[in-house]
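Every protein chain but one is kept in place in this view of the complex.
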Amino acid sequence: MRPDDANVAGNVHGGTILKMIEEAGAIISTRHCNSQNGERCVAALARVERTDFLSPMCIGEVAHVSAEITYTSKHSVEVQVNVMSENILTGTKKLTNKATLWYVPLSLKNVDKVLEVPPVVYSRQEQEEEGRKRYEAQKLERMETKWRNGDIVQPVLNPEPNTVSYSQSSLIHLVGPSDCTLHGFVHGGVTMKLMDEVAGIVAARHCKTNIVTASVDAINFHDKIRKGCVITISGRMTFTSNKSMEIEVLVDADPVVDNSQKRYRAASAFFTYVSLSQEGKSLPVPQLVPETEDEKKRFEEGKGRYVQMKAKRQGRAEPQP
Amino acid sequence: MRPDDANVAGNVHGGTILKMIEEAGAIISTRHCNSQNGERCVAALARVERTDFLSPMCIGEVAHVSAEITYTSKHSVEVQVNVMSENILTGTKKLTNKATLWYVPLSLKNVDKVLEVPPVVYSRQEQEEEGRKRYEAQKLERMETKWRNGDIVQPVLNPEPNTVSYSQSSLIHLVGPSDCTLHGFVHGGVTMKLMDEVAGIVAARHCKTNIVTASVDAINFHDKIRKGCVITISGRMTFTSNKSMEIEVLVDADPVVDNSQKRYRAASAFFTYVSLSQEGKSLPVPQLVPETEDEKKRFEEGKGRYVQMKAKRQGRAEPQP
Partner (left out) sequence: MRPDDANVAGNVHGGTILKMIEEAGAIISTRHCNSQNGERCVAALARVERTDFLSPMCIGEVAHVSAEITYTSKHSVEVQVNVMSENILTGTKKLTNKATLWYVPLSLKNVDKVLEVPPVVYSRQEQEEEGRKRYEAQKLERMETKWRNGDIVQPVLNPEPNTVSYSQSSLIHLVGPSDCTLHGFVHGGVTMKLMDEVAGIVAARHCKTNIVTASVDAINFHDKIRKGCVITISGRMTFTSNKSMEIEVLVDADPVVDNSQKRYRAASAFFTYVSLSQEGKSLPVPQLVPETEDEKKRFEEGKGRYVQMKAKRQGRAEPQP
């Protein structure tokens, strides 16, 4: 991990870790999908399941990324990726992240054509059944979120501190050759890195301290982003708890040189950030003040996700008799 | 702004800011030139007007770049770009830079063909007339500078400190994919970043302190630089005032793998640098010792530009009755 991978306090950006995770996932799933004779293909990221950043990684540490294929449906591959951080001076190793990604194989001859996935061999029979359940659950959720993301982030003049408008941020990025696969669409990991960057700016503007990514909600990639697009990544805060902030990030692709194609929503997700003191302890965050009806609605939805997640975590930590 | 965008003292390189400015200009002008049906095109940078760096930007700050089309001629687009730096911890915002850029739309089918620009709609009628004047003025200056840049930077053995030869520097750069647009020529912003890098090394060699870009003279792009070229960027000091250094930077392109084409001058400009103490105050600079007739002539020309610019600035600061 190098200085450019980290924020001023030396904590590696969540986006850098997401990018590594996606690179590992893309390699293992492309390899698997080409393991039988037949049409050559490249694996495109379709979805990343909700993931927590369990411990921070710092500049100078070595990241170990390992990936395994855990399920295949007819047209998709599920990959489990683990990230460990190693301090090579002290020898300490820590689990940083566990993530689950879904890939879809696209034909090299025609990247709009989805190919079939060779079936994976399971060591235990239950694995297939468990995988199928995860597959069905994510398919359902993908469909739901497709409709959720209608609106866009509107700029507001002279916003008050602690409002949504005060911290909301957008960045535009002209897609270049090194952002893309050989087949002319943007790596999922590149998009996620930019999403985390915007979310981080929103969080820092809101609470004006050192902030780090705590978790990322499932990210759905509704459509490929092609070479030559300009992408707009917008972030707005949706909810704050005592010690965390939820930021919604929307990715829109705009094919500037191709008049025939309209701007489209390419991806969206919720990032959760926490604020850290100089000693690395989590700090209280200023409470968000939702103003419009939409903002109040999104705040309540965010609270719902927060309460649900907290319950899930407590459920795991203190198993019921 | 990341560690790599800045020098050892934490000040963001002028070249990094120029690169962002150009990216914004290229996006907005490419979008405008493709806004009507007709042949698809990409906007290529032709000229950047003289621009001052009004206040330094630091690592960790967020840069806001906004761009607006202010004039169109038949074959060119004028873009005004403003850069603000925001310290997201304190909320302080400062104007860093105002720049004016000229773009020319090149056909995607044949990048040697210039297309027509759709006319922009002006909100006030005077805007068109004022724009036309700026257009004529820059056209005239472009022609003049085309002839100015005959010579090259000649190396000298064992130079004395404070002479031109002592600090002059050249770097070669093999153009790579990420330096280029999708259509195979180098982004103007990439060239400007390299120009600033060389100017900064010349300035640092001369005064051996922390140095920052104060302003850049108009930069004319005489010709596109294509993928696969080696570019040589050479800088030499032309003039010093008490607290500033003027450095001429010349860009030559050499199509190494294409025997049929000769080396050509692609761009040139004057950069002004100042030397800063550790507290950020401007320091006196060692006086340049011109040795040859050419160096003495260039010193006097530099002095002329310096005096003229100083008069202009005072004229603005203290308006005459």
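Labels A and B are assigned to the chains in the order they are written; within every chain, residues are numbered from 1.
Quick note on the criterion: contacts are C-beta pairs under 8 Å (C-beta built on N, C-alpha and C of every residue); 3 or more make two chains touch, one makes a residue touch a chain.
Please read these numbers as outputs of a predicted model, since none were measured by experiment.
Peer 1: Per the definition of touch given earlier, which of B:Pro118, B:Pro159 or B:Gly228 contacts the omitted chain?
Peer 2: Of these options, the touching residue for the absent chain is B:Gly228.
Peer 1: Which residue from B:Gly25, B:Pro105 or B:Gly200 sits in contact with the chain not drawn here?
Peer 2: Of the candidates B:Gly25, B:Pro105 or B:Gly200, B:Gly200 is in touch with the missing chain.
Peer 1: Touch as defined at the start, partner being the missing chain; which of A:Thr90, A:Asn242 or A:Gln314 qualifies?
Peer 2: The single option touching the absent chain is A:Thr90.
Peer 1: Among B:Thr70, B:Gln127 or B:Ser170, which one touches the chain that has been omitted from the display?
Peer 2: B:Ser170
Peer 1: In the complete complex, which positions of chain A touch the hidden chain?
Peer 2: Residues of chain A in touch with the missing chain: 2-4, 27, 30-31, 34-35, 40-42, 59-60, 62, 86, 88-91, 108, 177-178, 180-182.
Peer 1: Pick out the residues on chain B that sit against the missing chain.
Peer 2: Against the left-out chain, chain B lists 3-4, 8, 154-155, 157, 169-174, 176-178, 197-198, 200-201, 204-205, 208-210, 227-228, 230, 254, 256-259.
Operating definition for what follows: only the chains that are shown with their structure count from here on.
Peer 1: Write the angle of the rotation needed to overlay chain A on chain B, where the fit uses Cα atoms and the result is rounded to the nearest 5°.
Peer 2: Angle of the fitting rotation, chain A to chain B: 120 degrees.
Peer 1: Give, as an integer number of Å, the spacing between the C-alpha centres of chain B and chain A.
Peer 2: 37
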